[in-house]
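Before anything else, here's the structure in question.
Apart from one protein chain that is not included, each protein chain of the complex appears where it belongs.
By written order: A and B. Residues from 1 in each chain.
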Amino acid sequence: MSSITTATPSATPPVITTDKLTKRFGQFVAASQLTFQVYKGEIFGFLGANGAGKTTAMRMLCGLLKPSSGNATIAGYDVYTQTEKIKQRIGYMSQKFSLYDDLTVSENIRFYAGIYGMSTPRIKEKTSQLLQELQLEKEAKTLVSDLPLGWKQKLSFSVSIVHDPDIVFLDEPTGGVDPVTRRQFWDLIYHAADRGVTVFVTTHYMDEAEYCNRVSIMVDGVIAALDSPTRLRQQFGYDNMEDVFYELARNAKRKAD
Amino acid sequence: MIRTLYFLLEKEFRQIMRNKGIVRMLIIAPVIQLILLPLAADYSVKNISIAVVDNDHSTASQRLIGKITSSGYFKLTGYTGSYNAALSMVEQEKADLALQIPAHFERDLVRENSQKLYIAINAIEGTKANLGGAYLTSIITDFNDEIRVDWHTSGSSTGPDAPQISIASSNWYNPFMNFHLYIVPAILVTLVTAMAAMQTAFNIVQEKENGTIEQINVTPIKKYVFITGKMIPFLVLGIIIFTLGLIVGWIFYGVVSTGSLWVLYLSLVDYLFAMLGLGLLLATYSGTQQQAMSLSFFFINIFNMMSGAFTAVDSMPGWAQAIVSTFPPYHFIRIMRMVVLKGSGITDILPDLGAMFAIGLVLNVWAIVNYRKTA
Partner (left out) sequence: MNQLLTFIRKEFLHVFRDRKTLLMLFGLPIAQIVLFGFALSNEIKNSRIAIVDYSKDAVTTQLVNKISSGNYFDIQRTLQSATQLETAFKKGDIRMAVIFPANFSTDLVHTGKAAIQVIADASDPNLATTITNYITRIVNDFNTQTALTAGRPLQIVPEMQFLYNPELKGAPNFVPGVMALVLMLVCTMMTSVAIVKEKELGTMEILLVSPFKPIYIIISKLTPNLLISIVNLFIILVLSALFLDLHVKGSILLLTFDSMLFILTSLSIGLLLSINAKTQQAAMMASLMGMMLPTMLLTGFLFPIENMPLPLQALSNIVPSRWYFIIVKKVMLKGLGVTAVWKETLILAGMCLLLFAISLRRFKIRLQ
């Protein structure tokens, strides 16, 4: 395997630190010896073919899955013992659409803000701010099921950071979304990153990989490459991420599911 | 945590109320069923069809037949001279039982002082057979007494009068033997059961299928808060359905609780605690709505048949009674009947209340442990 390039030391402190983080399901090693750091305000891309272990890794970091071995701290908290603390500090947007279809836009915002313990005036303020940002003021009382998919995804993202978390995990957030909306979606991500939110995002779209500060590419459960898109292109001698990814992924032994 | 619970509850109630079809189904279906079903579930045995084989054609046989048909329990559906013809009527379900009056019945009764009557009962439906046989025997005994008196006033050969033991029977708690009083409380329990366990299981599995549960799992909501938030709305719904049911039972069947309503509602909450726990447990074992359905259907079906709503638990073998005593509906049906009909108080039903609570505790703890593992 090619050498794993360590990231340029950053001026900001790391918010995610993992050390040989591993998850086994029986004999199957879904994620093996993951070691990396993500810094505050960074947009960190997590790439890999289907079945490469991205979702498993992300679920461990969110406290949804218990690691088999290795260490990791998220926002300074340990993934084994302090999952409840971690949950306060992170946002998460899953592959599956995860807002309540049978609640309205503002009811969804209210619910998620409420369970993160925000005060009522703060919820009101945040709701109107959010609706304004998304230009959804007119749709506040619309059932989420009646929104077009692109809007749902943008709303999902905004809801996942409604409580101003340190880190937000996005699991293939733009699946099935048209290019224009995808662009708007990334604007939202940049906007969040500017405010200091660390963004951890998995994706299949190589153009999206270009938007990230750094990307890691997972193959067969291990991190095969990790650096900024520019440096990766240089290192592998291609002029786009597509080819870099293909170069690494074609050696995969695991079948995509 | 109270605040989190508040937001959860707000969301649950919004979702339930928004789903008009389900609300309608949950409220209207039980009401309609409670109005109709007691009419169907009437086991006060009457209209037993009887085929009489009269080989005697005497005044005595005519008098006996007259007495049977005028009793109100029996309906004469066949009158033949051949026993085989009567048996084939029983075979074809045209008669529930056949009574054979042998030839020379009257003559021989006088001559020999004793005669036999033959009764053949279709025993496939056991209760009907039991009661039909019992009614017929008591009519024959009455008839026996009558002719003894009638034929002996002209009396000749009276033996020394044998001492006679009689029975003075009284029926407590339901002196008019109103079957509705017995069945309405049980049907009400069945309806609450179907709603409680199934809807809870369903509701949670729906969140699993939709993926929203994963979103909840990354939030700092505590598991038990989430579960409490899921259970309270169904507790409330259960109480509403139960209340509606009591009202329907009162208006349509005149069933009014003799015991205190306070005791009834306390038991209801205890019962719902157990049943919602079951729903929760089933939800943790199911990945899809289809699975949740088959699982809860399995239990509801067995509960309905075995918990004493329609069948007698007393006559089951010991091992079966032991199994049944772990079913929450068995205890609640007992409580309902005791409180509604007999006016039993809290101390009388304490064993059942305790049992339900213990079962509920086991189910809930099991569910939470299992939920932790899977989430």
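Basically, contacts are C-beta pairs under 8 Å (C-beta built on N, C-alpha and C of every residue); 3 or more make two chains touch, one makes a residue touch a chain.
As the structure is a prediction and not an experimental result, all values here were calculated from the model.
Though it is not drawn, the left-out chain touches B in the full complex. In the complete assembly, the contact with the undisplayed chain comes from B:Gln290, out of B:Ser70, B:Asn84, B:Gln290 or B:Thr326. When the missing chain is restored to the complex, the residue among B:Ile65, B:Leu264, B:Met306 or B:Ala355 that touches it is B:Met306. Across B:Ile140, B:Leu266 or B:Ile368, the single residue that touches the chain missing here is B:Ile140.
Taking the whole complex into account, subunit B touches the unshown chain at residues 21-22, 25, 29, 33, 36-37, 39-47, 49, 87, 90-93, 109-110, 113-131, 133-134, 136-138, 140-141, 143-144, 147-148, 151-152, 157-175, 177-179, 181-182, 190, 194, 198, 202, 206, 285-291, 293-295, 297-298, 300-302, 304-306, 310-312, 314-317, 320, 323-324, 334, 337-338, 341-345, 348-349, 351.
In the analysis below, only the chains that are shown with their structure count from here on.
Mean C-alpha positions place subunit A and subunit B at a centre distance of 56 Å. Only residues 62-64, 84, 87-88, 90-92, 94-103, 107, 110-112, 114-117, 169 of subunit A touch subunit B when the two sit together in their complex. Residues of subunit B that touch subunit A in their complex: 3-4, 6-8, 10-11, 14-15, 18-19, 210-212, 214-222, 375.
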